[in-house]
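Here is the structure we will look at, set down as structure tokens.
Removed from the display is one protein chain of the complex; every other protein chain stays in position.
Chain nomenclature is as follows: A, B and C, assigned in order of appearance, with residue numbering initiated at 1 for each chain independently.
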Amino acid sequence: MFNKILIANRGEIAVRVIRACREAGISSVAIFSAVDRAALHVLKADEAYQLHPSSSAAADTYLNIERVLQIAHECGAQAIHPGYGFLSENAHFAAACEKAGIKFIGPTANAMELMGSKTNARKAMQKAGVPFVPGSPGGVPSVEAARDVAKQIGYPVMLKAAAGGGGKGMRLVRAESDLPSAFEGARSEALRAFGDDEVYLERFIERPRHIEIQVLADERGHCVYLGERECSVQRRHQKVIEEAPSAIMTPELRRRMGETAVRVAEAARYTNAGTVEFLVDSERNFYFLEMNTRLQVEHPVTELTTGLDLVQLQIRIAAGEPLPFTQADVQLRGHAVECRIYAEDPENNFMPSPGRITRLIAPGGPGVREDSGVYEGFAVPLEYDPMLSKLIGYGATRQEALERITRAIDEYFIGGIKHNLPLFRRILRDREFRAANIDTGYLDRLLAEAPATPSDDHEELAAVAAVLFEVQRSAAAGQQTTAPGVADAVPRSHWKRAAREEGVRS
Amino acid sequence: MFNKILIANRGEIAVRVIRACREAGISSVAIFSAVDRAALHVLKADEAYQLHPSSSAAADTYLNIERVLQIAHECGAQAIHPGYGFLSENAHFAAACEKAGIKFIGPTANAMELMGSKTNARKAMQKAGVPFVPGSPGGVPSVEAARDVAKQIGYPVMLKAAAGGGGKGMRLVRAESDLPSAFEGARSEALRAFGDDEVYLERFIERPRHIEIQVLADERGHCVYLGERECSVQRRHQKVIEEAPSAIMTPELRRRMGETAVRVAEAARYTNAGTVEFLVDSERNFYFLEMNTRLQVEHPVTELTTGLDLVQLQIRIAAGEPLPFTQADVQLRGHAVECRIYAEDPENNFMPSPGRITRLIAPGGPGVREDSGVYEGFAVPLEYDPMLSKLIGYGATRQEALERITRAIDEYFIGGIKHNLPLFRRILRDREFRAANIDTGYLDRLLAEAPATPSDDHEELAAVAAVLFEVQRSAAAGQQTTAPGVADAVPRSHWKRAAREEGVRS
Amino acid sequence: MTYEVIIGGKSHRVELQRDPDHPGLWAAHIDGRELRFTAVPAGSDVLSIVVDGRSFQVLREASAAAGDAAPNIVINGRRYTAELRDPRALRSRRTVAEAGGPKKILSPMPGKVIRLLAAEGDRVEAGAGVIVIEAMKMQNELKAPKQGVVKKLPSGVGSAVNAGDVLAIIE
Partner (left out) sequence: MTYEVIIGGKSHRVELQRDPDHPGLWAAHIDGRELRFTAVPAGSDVLSIVVDGRSFQVLREASAAAGDAAPNIVINGRRYTAELRDPRALRSRRTVAEAGGPKKILSPMPGKVIRLLAAEGDRVEAGAGVIVIEAMKMQNELKAPKQGVVKKLPSGVGSAVNAGDVLAIIE
């Protein structure tokens, strides 16, 4: 086993990995940029090294392969955990680690490269019999050709620019009669946008669900799947809420999707933790989307439903140990839901809201896990992804898990910066979400609606409370208050932290 | 289902029940004594009523049956959850609730009374075939009679005063030759201490383990057991650490103990949650100790290993619902360990340490649950039991659970009052505890030893840190510092909470 | 004592006094209605208020826009920005956002201006994008708070801006 692991990341995932190291008796090494000197991962690690004397730009710091390896070398780290984001899916980095004799905790550079290349991945996966969204094998040269393919795969179909992305050169076609004009439209738009008019054709999946399978493969050829996660609640392709199991899952479908995911991993000679993402249609047909070759943000929901520690298992696999269990040992129980808490303002187009957290009250009690990267008094920097924390609720059933996470979100208070707790209050109480009527377009539809006016109005009480706070503030500041005798009703010693030493003797 | 439940308790258990109510969509009503006006359970409840205008004595407040029922009646609560302690095992209270038409969330007064009477309970349980520590059926009149009984049950035996308690009139006898003098000694001591020289005889169980079975019985005649908890780590008969499962448990022993516990419950026509306590000897023989007719402090370890919510189930049972699962559905998974965090000083004979909590940093991350009754700024009153919080660690195995709770205890910081976190640091790293070589005398033996001198000494760093804190303190207070330019190295805006508004704009 | 408290543009007159007969009890007259309650501090920036048996955990946070003068009061997860004026002490404070007149677009965070969607002198509709700033790897379009003419655009493309900086004035 390793004695020392460097964590090439920041925020909650760095803290998550540091905790795993602590529990495994392994020394943890944090790295940090200039603005992250007081970040939680620096406080929690056994060792901490600054990446750059002054810069906090990702390229100079958390993405700086040379510098990361230099620190790892100098402090004697035997392995590097990349977390997610940053260098976690960078095959060059994985290769550079290997060359430097430092174990990269993740798949090999080869497996990463294969999965990073859309066309190669597709070829390899098709050879392994993995289902894709049906479509033309390549570009379709003419309306006639498009018509033939569409007839074969069935309407509705989607025309897509081969060189494309971002919605340009895309046309949804619901009936054959609309095909000719859509084909010409897509072609000319593609030409204008990308200088290439090649288009291809795929079956259009209506209201697909995003369901992914967690796999774990050791370096001795064993691979297991740990059930699914449903991540259909997305805003602009960013996951917002994830849960396990999926409400539409059956044991038989789970087995089929799980076995497919294992086939994907095996075809890529994949090792360590990975996630195979699928789209699932209303008939529960599933189609391969991509493989994420790293630990996912949403791994805790799998940890809660399987009772396993994925980071510990990642470390053990990287140290060459065999998986300590077989597929038959994997015991799913209960339901888990994760909310990603961001420093962003849901009332203002989800604008990021960096700044100092002046007050933080975290929820507790049964069925609540929090993986946080911040603390009261921390200034959330503007340089990176504004995720503050992940809150995960667990319960025996989906309903119990939802009740618990709703209760926990209601207990949570973050002062000083804007955050998306109000968004979760809304989603978690939404009838469609409660009924699991969700797909990847669900949240955008919800956000397009006006929010219900809250029935729970305490404006008068808020006005009174504002006066009470002002009374204690001026009392604490030693100012003359207009009405003597009011200030002492809310005793100064209670209010002012500086005076709290009195409290211990009272 | 109930619309409103009054919680006749305070501290963490009141908060625990309030959270369950919130999750079930039931209004919660807190009651509080004068010193508890700002207690966490008052803050968290939907409604809150003061028990007495000025007194905080338990008899005037949380034990005041009449007043509790008056509040319940006036606010329209349909049920009362008693928590543990206070009125929870008071059969008069249960009867008074019934008479007042308010559902007591717990067993009937009859079942409580039966279990509260040692002799009646023993009779009923023996009839139901529940194993007791072998001994004389009653007092032994003579040395000869004692010798006969001892021969039958086997040495070592314990002589105990029938009227006794507190160790007076007790004698341990390891061989027949020691019996005569021990018998006379016990008799005369009993006579002096209690005015009654009757003694009885029981087999002495060496180094017994305390293992208890959680049962749950609905009001329709279904009763299940939810596995065991081992509570052998005790100080002066007070549980300190509890865990599930017990390290010595086998599936077969669990089934036998579980079925015995169900027999106990059924013999008492028991309903709702209860716990049957056993002593277990080194040969894994188990003996009935007593039944606790309420929710236990340590119920969370069962919740984590079964995935169930015992408080929700208590409420549903009290509302007349059937148990939503059968014995076969109960799925035990993983291992859980609970530490009871107390405001008491382990370095000073565990003296209670009430006072204001000036700083509170609670642990988080995977496998950590905290059921807390306090918050930063709260003044722990001296009137009640000084439990602050319960910290529970969960993991796939005992080792993983221990590593996690150790890590969590290390993350935990409570400033301003003394607490027993250092005790847990010691126990959790003790070789015998790690090896599960524990019995009810384990902790007293450990505490009799001198603690190992910690290898991890940072006295010099502490001295430097004290100066740094002083520098920032005087800078924040606006005092002249001896070396200009030092104070601004630790910027004022970081230090002073009052100045934190600047932070949000920085 | 009497205060004027403005929440959501609505002004409330709050008169606060202790109940002489019941220590610990307060009486507030707000807009003619009486509210009797107990209130105690429960940690930094937290009050526990019990009104007629209903228990509220009330939190206070400085508002990023207006600071201490108009803190946010949070009750049951809902935020009320409460601007305080004390008529008796004549410590009246200006309202942050007056109705009518020119409106400013303030930068809600530190960042960099990466695009201007309007030029000085342009007419814009309420809600039309005016300027795009980037922070935390995300681009954010700031919109006109009212219909009008863009009077000022002080920061050019590439400028670094701080939270609270005026990015545009719409008149």
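In the analysis below, contacts are C-beta pairs under 8 Å (C-beta built on N, C-alpha and C of every residue); 3 or more make two chains touch, one makes a residue touch a chain.
From a predicted model like this one, the values you see are computed outputs, not experimental measurements.
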Contact set of the excluded chain (shown chains only): A, B
Selected residue (touches chain absent from view) among B:G106, B:P354, B:G367 or B:G395: B:P354
Of A:A8, A:A45 or A:V276, the one touching the omitted chain in the full complex: A:A45
Omitted-chain contact residue, chosen from B:G116, B:P134, B:G185 or B:G415: B:G415
Interface with the undisplayed chain - residues on chain A: 30, 37-38, 42-49, 75, 375-378, 497, 500-501, 504-506
Positions on chain B contacted by the hidden chain, ascending: 343, 345, 348-349, 351-355, 358-359, 361, 382-386, 409-410, 413, 415-418, 421-422, 425, 454, 456-473, 481-483, 485-486, 489-490, 494-495, 497
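The rule is short, and it goes like this: only the chains that are shown with their structure count from here on.
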A-C compared against B-C, more contacting pairs: A-C
Interchain centroid distance [CA atoms averaged], chain A/chain C, Å: 32
Rounded Å distance between chain B and chain C, as computed from the means of their C-alpha atoms: 46
Residue list for chain B, restricted to those that touch at least two other chains: 44, 375, 377, 497, 500-501, 504-505
Shared interface positions of chain C, touching two or more other chains: 24, 40-41, 44, 46, 62, 64, 68, 163
